[in-house]
Each structure stands twice: as C-alpha cells, then as structure tokens.
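Entry: chain A
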Amino acid sequence: MELIKLTIDNRTVEVEKGTTIFIAAKQLDITIPTLCYMNLKDLNIEHKPGGCRICVVEVEGRRNLAPACATECSEGMVVKTHSVRVLNARRTVLELIISDHPFDCLICAKSGNCDLQDMAVKLGVRDIPFKGEKSTYKPDFSPAIIRDMDKCIMCRRCETMCNDFQTVGVLSGIHRGFEAVVAPAFERDLDHSECTYCGQCVAVCPTAALTEIDHTNQLINDLSDSSKTVVVQTAPAVRAALGEEFGMEPGTLVTGKMVAALRQLGFNFVFDTDFAADLTIMEEGTELLDRLSRHLNGDKEVRLPILTSCCPGWVSFFEYHYPDLLDVPSTARSPQQMFGAIAKTYFAEKQKLNRKDMIVVSIMPCVAKKYECTREEFATDGNPDVDYSISTRELAKLIKSANIDFKALPDEDFDKPLGESTGAAVIFGTTGGVIEAATRTAYELHTGEELEKVDFEALRGFEGIRSATVNFKGLDVNIGIAHGLGNARKLLDDVRAGKSEYHAIEIMACPGGCIGGGGQPLHHGDTSILKARAKAIYAEDEGKTLRKSHLNPDIIKLYDEFLGKPGSELAHKLLHTHYFEKKIKHISMD
Partner candidate 1 sequence: MAKYKMHMLVCGGTGCHASEGQMLFENLKKEVQDNNLENDVQVIATGCFGFCEKGPIVKVIPDNTFYVSVEPKDAKEIVAEHALKGRAVKRLLYFDPVRKEQIPDSKHMGFYKKQLRIALRNCGMIDPENINEYLAADGYEAMGKVLLEMTPEEAIKEVMDSGLRGRGGGGFPTGLKWQIASKNHADQKYVVCNADEGDPGAFMDRSILEGDPHTVLEAMVINGYAIGATKGLIYIRAEYPLAIHRLKIAIDQAREYGLLGTDILGSGFDFDVEIRYGAGAFVCGEETALIHSMEGERGEPTFKPPFPAQSGYLGKPTNVNNVETYANIPVIITKGAKWFSSIGTEKSKGTKVFALAGKINNVGLIEVPMGITLREVIFEIGGGIQGGKKFKAVQTGGPSGGCLTEKHLDTPIDFDNLLSVGSMMGSGGMIVMDEDDCMVAVAKFYLEFTVEESCGKCSPCRIGNKRLHEQLDIISKGNATEKDLDNLRNLSNVIKDTSLCGLGQTSPNPVLSTMDNFWDEYLAHVNEKRCPSGVCKDLIRYEVIAENCVGCTACARNCPVNCISGERKQLHVIDQALCIKCNACLEKCKFNAIAVI
Partner candidate 2 sequence: MTKIKSLADLKKMKSELQSQVALREKSETPEGRVLIRVGMGTSGIASGAKQIMEFLIDELEKRNIDAIVSQTGDMGYSYAEPTVEVTLPKQEPIVFGDVDQKKADDIIEKYIKNGELLDGIIPANYETIDKK
C-alpha cells in the first residue's frame, strides 16, 4: 500500500494512494460541502459525477479549481478548501443552482430536511444576482412517488440508484444543457413506466424533486371522523428508525413510544404488522415445505426455488422483468396486505364492524407500499384491504405537528389480538429476516423437533447476495438472499437459466431490507445508520420470549377460530394472491 502525504488547509495528512481530496479532508475533520457526491460504502456505490461543482477546492499549481470528490490526492499536493477564490466560486455556483430552483421553501415537502436549503444557509446566500429563466416541468403524481422536476438540481443520484443499484432503469438523464433533467422515457409519468416504487430515488434525492405521495392530511381527516374506526398497523422496520426523526441515536428502538404516540394521535386500534408477518410465515413456510416435498418426491411440475413475496417493489420488478417466472414466487401476500385482509374480515366480525366503516392505515418504511394498497386484487367491492400507507417520515411529521413530545412518551403495548407477535416477525425488517423466520418455523414443522439455536448467523449480514445451507435433519436446504434489485436480478437470471441451486430465496428491493426503505428517515449517504437499525431489529428479536411464528398464540387462535389451517381455502382467498405480466408494450400516450 502506497501512502501519500499532502497538505490540506495548512495541515498535513497521509492517505492511501487513490484517495480523493474529499475523503482525505474528512480524515482531518474537514467536511467539504457537496450536493451530488454520495458514498454508500456498504452498498459498493460511490456516486461521484463531479456535477454540482460545490466541492471545488484550490490545488496549488492547477489552472482551475478541482472537484474534491473526484480528484485523487498526489504526493506533496497543497489544497485549500476555503480560500477566497474557492468561497467565491462555491457561492456563485450555488447561486446559479438556486437561480434555477423554485423559491417555495416555506411550503416545500423537504423544508428542514433539504440539502440545498442547508447549503444556502451554510454558505450564507442572501441574494440571487442572476434573474433568468427557470426550468419548469409537468409534475408527476404516481400512486407512490411525486416527481417535481422544477426542483431537480441534476445531482443524478436517483439515476444511479435506479440504474446501477436497482437495475430498474426507469430514470435517465434526458435532453442536454439547460434543458437537461432526469426523467422516465418520453417524460411519461412514473405510472406509465416500469417503476417499482422502491423509493430509493426518493431516499437519496437532496431536494424535493422526488418525494413520496403525502397521505397525512387524509389521515387527519379520517382520524377526526367519528363514524370511522381507524386501525393502524406498524411495520417492523419503523420502530428501529422513527427515533432518528426526533434526534435519537440511529438504532434506538422506540416501539413502545411509537404505540403511545399512535394512540395519542387518536387511532382506535394500534396493531402490529408483525402479527401479519407471523401469519405470512405460516402460509409461506407451508408453501415452501409443500413445494419442497413435492420436488423431493419427483414432481416435475413444481418450480423451485420459492421466492419470498413480501416486498412490493420486488413484486413489481419481477412482474415487469420476469413475466416468464410468475409461478416462482410464493403466492403469499405481503404482511401489510394479510393484515388488511384479516382486519377487515376476522377482526371486523369480532368488532361487528362493516368494513366500509373501517379505515386500515399502515405505517411503512416504504413508498412502494403506498402503491401496493392500490392494487385492485387487494380490495373487496372496491374497498381496499389497506386504505393507505404512510411512511416513517410522514408519521414523524404527524407526531411533530400534533405537538407530541415523543422522547418523553411512556412505553405502551399494542392492542390485541392483532398486536401480538414473535421475534421471527420483527426480523422481517432487515435483509435475511424473512427467510430466517421461515427457516425457524419450517425446520420445526418439517422435522417435528424443536430448534435449539434460533439465530441463523449465516443468513445475516450486509453482503448484497448471501447464501447458506441449512440442514433440516438430513435434508440440505440451500438458501439465497439478495437485497437491492440489481442483486436480485443476478439470482433471477440464474433461475431463468435453470442454473439456480437454491431451494428458497429471499429478496428485498431496498438496501439492508426494509430498514433501508424509501420511506425511512433519510440516511444522507451514511450507511452505518442502516447497520444500526438492523442491530436494533435483532435486539428486539432476542428480547422476545417467543421467537418462532408458529408459536404466536393469537396466530394459533386465528387459525382455530377462522382460517382453519395454513393453505386452507379461506386462507388462499384472503392471504394469497397471483401475479400479472406487466411488461409495457409499445404504449402510446394520448
């Protein structure tokens, strides 16, 4: 390893050859401002287009300023990150960017959480000397994501996430010069594209060019309507991240406070998606065992591996790109939808409620869940099983606007019966969790023996693609895990080519699984936050007395009282689904 010595702002620093000025400065605790650079270390994504030019620094002997994010250090280099020349250039460039940006900060969705706004404050911009044309585009309201390209600053982070990380390829830079912007093909709306609504573009957007559809106003209306019974379910990953919005350390679990806050907000029942996660394991685990045993018995009809189907971004992805493999994923609905279906049948009956008088809301770390709620197959007579979904970020905003002192809230418990869950359900929130939960149950159901060690360390971690073999008492089950759709694509291509050795694969669209979802508090490029959330999730699992889904007493009761057994006719009707080929073929817009 070759070391290089250089001077930054009159201080010497030694770095590895190949290190950029930006990183080297970090070693000296000098943060060079930037609007486009993004380094998602754990995901092997370093986005450094060198486009915003905010990070320019002065390098002695160089004719023009150098972008710190893209310039490699060299021996004896003398760098000034805050000289007058740099400050003037940086501020002028920022003024230029703002001169092509709306001035509606007061009512902007990202106000207070906007990189551009922060930068304007930091560099003390008070006046924009350049009055001129501003780019304007037609806003795009899809079921999950709003694109307001007037606010795009061409950092191109979304493009990197959509193309390089997710390989969804919906977003591309289009046109050139002042007209250049990021858009789907033919500037069609996202719902006319192959967008999976994974929301990773939203998660990295520095401004409000990409935001989620906001459902908080609708929620406030419904909560204040006394004729409605409003039921809420909270996804496992939310509790591991919500605290961040209130200044708590990443990785702080706030399950109890979250429940308390939801109650204060006026929900009639505060339930847990974790309950439905346990239910998912029952259905999906049964399906896995069924397919596996048919396969072992030589049934040529059955297709393996079985793929998890909890993640709506992932479901859309294979509906668009792998229509030939529609019979491969599990038919089990996602926990959100299982919850909705049970809430509006089993629970409604118990409460003697008409489903039309019920509002089922989900709190999700996800924006694709917003879209999932709107899928036609998840409704009865036009009444959706889950009325709508709000993101972790929206919930935080709601709590703040209700003037609730979140940090001071006492811990409270979920309501029963749809609030009971096991540790297996909690880990749904992180990559590898669903398959670990399934393994715990499938093992015991298959072998009839109790699992001594429930922690499958081999299935955990942050690698994009992981695999492990679990021995089911003589039967080796090969398990694959992928998070990020680009990684999923690799596994899927193998399945398509008939080369896959796996029996079961878990796929999550977002980095780290749901903890890194598009609806979570923004990580601003710091992937260590995702790891902290994952740690919190496993801690919650460990703290539970029950850690296997089939031991959840309320699940057992649900089958006894209502569904019969996993895979029953009623279970199929309420808890399973089917998939559609979605490939867009030569559509023409009017």
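Criterion applied: all candidates are chains of the complex that A comes from, given by their letters.
The working rule: a residue touches a chain if its C-beta (ideal position, glycine included) is under 8 Å from a C-beta of that chain, and two chains touch if they have at least 3 such contacts; residues count from 1.
Predicted model only: the values in this text are computed from it and were never measured.
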Q) Given that every candidate in 1 or 2 is part of this complex, which one actually touches chain A? A) 1
Q | Interfacial residue positions of chain A with respect to candidate 1 in the complex | A | 48-54, 56, 64-65, 67, 70-72, 85, 88-89, 92-93, 96-97, 99-100, 129-133, 153-154, 173, 175-180
